[in-house]
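Here the complex is missing one protein chain, while the rest keep their positions.
Right after this comes chain A.
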Amino acid sequence: MNYFPDEVIEHVFDFVTSHKDRNTISLVCKSWYKIERFSRQQVFIGNCYAINPERLLRRFPCFKSLTLKGKPHFADFNLVPHEWGGFVQPWIEALARGRVGLEELRLKRMVVTDESLELLSRSFASFKSLVLVSCEGFTTDGLASIAANCRHLQELDLQENEIDDHRGQWLSCFPDTCTTLVTLNFACLEGETNLVALERLVARSPNLKSLKLNRAVPLDALARLMLCAPQIVDLGVGSYENDPDSESYLKLKAAIKKCTSLRSLSGFLEAAPHCLSAFHPICHNLTSLNLSYAAEIHGSHLIKLIQHCKNLQRLWILDSIGDNGLEVVASTCKELQELRVFPCDLVGVGDTTVTEEGLVAISAGCPKLHSILYFCNQMTNAALIIVAKNCPNFIRFRLCILEPNKPDHETSQPLDEGFGAIVKACKSLRRLSVSGLLTDQVFYYIGMYANQLEMLSIAFAGDTDKGMLSVLNGCKKMRKLEIRDSPFGDKALLADVNKYETMRSLWMSSCEVTLSGCKRLAQKAPWLNVEIINENDNNRMEQNGHEGRQKVDKMYLYRTVVGTRMDVPPFVWIL
């Protein structure tokens, strides 16, 4: 029952932007559901196969921004074949047909084609913002259509996509009248860049706040660009090699000093470390620093740079920084909230990596730390217990010990107690990735204490189905569970079929789940898509007649309101 006219309620709803809150609001009563659906501006769809565009349009006719996610997370690590799915084309077609006033499209792990980009660029007159993260399937020709046709483009943000660079002139496709750019990120492009076109574009974009360049933009061009855009807030440096005595370097230093609004720095895909000192004058303004691709910056240069960054809130770095470097971070960056330490050398012949000592140092020195992704060689329970004590505010805790099944290197015990301490202490923990030697005990702890846990990644862990059962039973807020190479089987999978309706998805690969188990699950839960991904056999599993006890390599299940998807490739079998 409403005491206010609908317009007033709608106005109140305008202040509620989080889609989770909006979803909740829409459940209050029919009237609120109706008001909410017509006023929803931003729609978030975490799994593009959970719903289809037609139903989206029916429910939210007036939305302007759409976020879609496609492939499961483990696709990032080559566990999902390329042609699995996640195509954006049908969505763009439907939105175009439905004459949606689309202004923003954010895609993650989806397949985007040049055709899609072309259609997108021509169908929505007010289109402003395109953000593509970890997508693939398109080329710079697609980018050219976006540049040429989107008159009001403000944001073109390409993060870590696989783009075929045709070395075309996509940058020159931005018309001279285009002056609205706020964000331009093409760091992931591998090819050459038309520097003249780029400079002219930047020069006529007074609102440009975020500029991330690719490898092909050399230092002297960087200097000119920064002179054109002293208002820049977020800068991604491409190639950073030059002679420190050269004129361009001096120009760069001067330009940098003028960029007083600069808060975020990244890139340095190729870098001459001794030139980094050019950035020292503005380091104290930086809140975000991403050097995780700067493989050529080591040791003292790195530390010197960081020592100037007293206000850093987010730091992404390579493990070449070492425990010593992390200690410097701990003593300098007191405002640090998010830290990611990536492995520099994946082959394993690296010189330095980080250990539990670096993690402990960070936890001791940075009280505001709430998100961490840490790749390391070794860990101990004692260290994790200290970390838990120092930082009870973790929201995201992802620890990846490079060697699977590695125990506590001091006691040779499993790391159950260490992770147990983390989940016990961190009551707001929403995301957890575990690694190292782990038994069912750690899952007992997780089920018992991790009440807010929404996403859990498990690899090479556990002993029996009890482990998985502890998690399914205990973690009431679980949304995404992904498991690989762990001995969980049908018993755990089938224990509580209704649980999966409360979750977005479950991934299990190289576990003990059998085909008949999956079939039983699919039968009991028709509102789930249970996908068996079997690259080699093309359904030979079925033909052999060995079904029942045959183990399933990769199973991906997710709740959906639209049943089996139409674009299933031959190697995927939906039960």
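Going forward, a residue touches a chain if its C-beta (ideal position, glycine included) is under 8 Å from a C-beta of that chain, and two chains touch if they have at least 3 such contacts; residues count from 1.
Methods note: contacts and distances are computed from a predicted model.
The listed options are "Glutathione S-transferase", "Auxin-responsive protein", "Gamma-soluble NSF attachment protein" or "xyloglucan 6-xylosyltransferase", and the UniProt record of the chain not shown names that protein "Auxin-responsive protein".
Among A:L437, A:L481 or A:L557, only A:L437 touches the chain that is left out of the view.
Annotation: of A:F488, A:Y556 or A:W573, A:F488 touches the absent chain (contact as defined above). In the complete assembly, the contact with the undisplayed chain comes from A:L269, out of A:L184, A:L269 or A:L339.
Taking the complete complex into account, A:E512 is the one of A:E454, A:E512 or A:E531 that touches the chain left out. Listed here are the chain A residues that touch the chain not shown: 74, 76-79, 81-83, 134, 160-162, 166-167, 188, 215, 269-270, 292-296, 342-350, 375, 400, 402-407, 412, 433, 437, 439, 457, 459-465, 484-489, 510-512, 514, 534-538, 540, 544, 546, 549-551, 553, 569-571.
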